[in-house]
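To start, the structure itself, in structure tokens.
Only a single protein chain was left out; the remaining protein chains are all shown in position.
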């Protein structure tokens, strides 16, 4: 029997000990009419051997493309050590560290993770993960409403330059709690959020203003000014950042006069494979003073009865298992194993490695944008500074067709912007990382030239 | 610096502590004219990222074929747990267990392995591995000469039905030590070693007779008679067996009246990937009375000062590090990690699993031989019982061409016998295992029909 | 082991200028085209270590964890059963790992095929019409489920329903999720036998009732016998029934939530379908619905049309409650569950329910025979059950916590303690179907031995654990001092 170790005598003796004749008697409290019949749609069990073959076939049916699409999920090199360690049974098959003394491995890793994330974002505390970047934004808006006791409304200003999926998810998450998400426009000239829109959309009395950096169309916002305006109006600032970019860009804890109040983002670039969209993890960092409003778990350092250092989950009274309907969030299971991977990633890369990753990613995007600008029928949508993504507009064939053409050449060639940003026209969002070589970029330019000219 | 953790201050302070100015001074006992110049043929170092891409490209350049070739290396399902555990740093990155107290993991695994191999072969003791099946045969012949003190010669009778590569390797291993390897013929009718040849080739006075089961052309030898004849002549018997087959076939410890004296074989079928030919491992089992003549390491059970069970390497006085030129073999580094994998394999499969593997492998071969016998221009070379390999002769095109044709259809289609066995003509050795489905066999039949008819 | 236990954090191994040389990309030039105002000034305080140092530190750290792979782990409500290794290996084939979430369907029919089959199989085994795999965990599944209930009422113009009923013993996520969906929570008492108090339910339902959230078997380890009555009462009042699938393991293949009258459910693939807990996550919390709630399922969902798989997204599902995460949920977890299910098959699934129930009832009877007190002695155990140590506590002073900590010394992870709250000094024990009878018997022996220790010298328990990397940890101090990060200045 797959995964069940019982022998026939075991079953017989166990039933005898219980005092029943057959396993089925153990279900005798269940009304007979409720009992399941045949589960016809479920295939017969296969030995591991057959499933192995099946999954290898399915895997081969996946393409193996040169990926130049980012749009929220980024191909980076993942040092091979990471997943060999993360897959160790002691990490992989442990539960949430409820018994701290028997979980110092997971707990210390989480503590180290929090330390690294706080350092990277220049904030004071980090939680132990949320589901992903998008849901983290949703949680952050709820947190801001709780934390900003002076705010007169549950209004959140949410720039259009934030990832459309993040806005959608935030809408789903907060939609039922009376929060008002007010969209700030996108300046189609600069690709940024107009500073004045913060005031005109009602920062005054708002609970928070969201500030993305880099923003979704690949531009860099004037974060200092946005933060200061928001703060001046009494709103908190929720930063949405790409963690890799923080090796190059000013960390949100240092934006403007006082820095962002809550920082969220997608942790995937930190050692997590693309893996069709998940599991990734969302991170959330904040000021120590606001730690009690955080959603999700957090690990703290303490001592044992002998004075030795140890780690425990702490600030537990915020959580659903203790506070139930009054918890700061309903999150329970989080993305712990991904956090383990990210901790290893940051440990292996260090500041130097992360900076190199960021610089290569950036330099590649700058070079590619310049090369594409040379092509007839292709034009960068924005010309301001960027991190590692940028938009180009195509004169000729519709983006959807061009993407198909690129796919036929083995290239996952970008994200079509028009469906979410009609104002940007027939345009495409592209990404490069340290993985992309000059030859990769040249291959992309060549393919695009053929498709746009052809 | 790849893999070197030294910082600049480290180097400075370490040099100061030593009392030299530069690292190069540490090489000042080496005559300057010996110092290496540029190593021009060695490429520049690549980051892991680039090597990862390179190796993925190289891997993709490998075919992905339906493998119906055995001939000494067999595709079997390897439970996924095995290599996930074998790759754990504690097994992977440990040395030979010289400090027993700090190596109980490796030592106990080896002890369990020895127990399983002894059970499988129906012998009393097993060593902790040799390089592979072929070199194990070489070592076994040397061991037989040492052990058979009554033998008047260093003659070993070696049937032609033994794997040609094994015979070649045994020749290499013993060639310089005055052993005489006398070939026993192959009966082209039955595919077996003629019983009388044992006597006529000089078993009397020989140190040992080698008995393969199954033999290389896929036939089953009359092991009982061969063993009894050898023993009657005063020769020892060295069995060469496929470990999977022992779930179905009489184990060598029970051949004839007294059983084989030394049992060797290739351990690859027990959970080791094909991996282009290695690392595999050779096993060697024998009677307890002959244990002191064994080559290679062996682990024994003992107790610690508190009476607790523990494991150590034992019978060390046979080994090269202690006995030097009088050692039973020069082997030092063996194939330990493969033994760990095989131990896990046997633990997961158990007798039941191994028997199922053997039965499916066998049944597939029986079915495929029957199906091929129906084809025009294809004829089984032998019709006696087999384990999971068998030979077919082709009427039409040369085997080499047919193999090319099969390869073009994505099938690794068998081993050409003629170069090693001209007496078998234009024939092909085929293998099936539990991995091969009916559809695989049908695909093979179809492809062969096209190639032989076409 | 022993004297070499360092207690160091990774930062302690760092030295300025040290790096994992081969793991870094090559040096890169200073970017010239970023305005200074946007540039980071100082470097973040990340570790500066070699690959070996990182490997060694995190290998050693891992050894400080209990896990299924090393210990019996009968943590009630958590279904800590074996995580088959094939699930991990096959979900991590390079092509799956390399798939971008926005890859077009044409670039990856293999992955989509797995997702589609998984949807179908989960729908069948729960008796639901259709399943969405979008939610990332149980709690997010609850959120999605209750959101669908809300969407359903809203679509009917029924805006007066403001309350969700939740039994007092429910898992904390249930009330928390209901609140996140904008509902008030009304708690229902549990009766002496562990069932929902039907009179209280009748008194509680009304036009304000949006629905009820139930786990069945419930969190007190018994099957809710009045489930059909409950369904009728709630449905009659116009409310819907939400099924929290965290305990499905007990009844997998034996009873289906759909047949019990539930309208919407979530599953915890990281419990019933054996994906790993990973020291806290990730999980996956697919939701399933009856016909009536179909339009509201969260997106994306895989469909199979004309021989091809593709995602259904906003345009296909205009009434969907929306997206749960930016992409398609925890895809890698879903692949693991798919592999597990394919290995189990129909018969295997039924056995999960049978043997998890057998193990729990056997363990319950053995403990009872040894004189331990059960919370619900007259009930069958589901896949778990509750022991109360109140008697031991009164007699010797050892608390459930003390027992739990002492178990760690004996090499078994402690059961869930003090949950549900309504039973004093309780342990919620869930052996799961993948443990052997011998392991269960050994667990009984351990509990008996600890009780004996408690009667002889309660201090042994109170000071436990004795043999782990740390002794009992000071949680109060952790919360007071809030030391939540290492920093270069303060360590």
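Going by the order they are written in, the chains are A, B and C; count residues from 1 in each one.
As a convention for this text, a residue touches a chain if its C-beta (ideal position, glycine included) is under 8 Å from a C-beta of that chain, and two chains touch if they have at least 3 such contacts.
What you are looking at is a predicted structure, and each value in this text was computed from that prediction instead of being measured.
Considering the entire complex, the omitted chain makes contact with A, B, C. Checked against the hidden chain, the listed residues B:189, B:304 or B:438 yield one contact partner: B:304. Interface note: of B:155, B:229 or B:360, the residue touching the hidden chain in the full complex is B:360. Per the touch definition above, the residue from A:79, A:175 or A:300 contacting the chain not shown is A:79.
Per the touch definition above, the residue from B:146, B:165 or B:409 contacting the chain not shown is B:165.
Of the candidate positions B:347, B:371 or B:445, contact with the unshown chain belongs to B:347. Counting over the whole complex, chain A has residues 1-10, 45, 47-49, 56, 79-81, 84-85, 89-90 touching the chain that is not drawn. Where chain C meets the chain that is not shown, the touching residues are 1-5, 13, 15, 18, 22, 50-53, 55-56, 59-60, 63, 68-71, 82, 84-86, 93-94, 343, 409-412, 434-436, 438, 465-469.
The working rule: only the chains that are shown with their structure count from here on.
By the count of C-beta pairs in contact, the leading chain pair is A-C. Chain A and chain B have Cα centroids lying 48 Å from one another. Separating the centre of chain B from that of chain C, both taken as means of CA atoms, is a distance of 46 Å.
Among all residues of chain B, those that touch two or more other chains are 47-49, 79-80, 84. Shared interface positions of chain C, defined as residues touching 2 or more other chains, are 23-26, 49, 51, 55, 59, 84, 86, 88, 90, 94.
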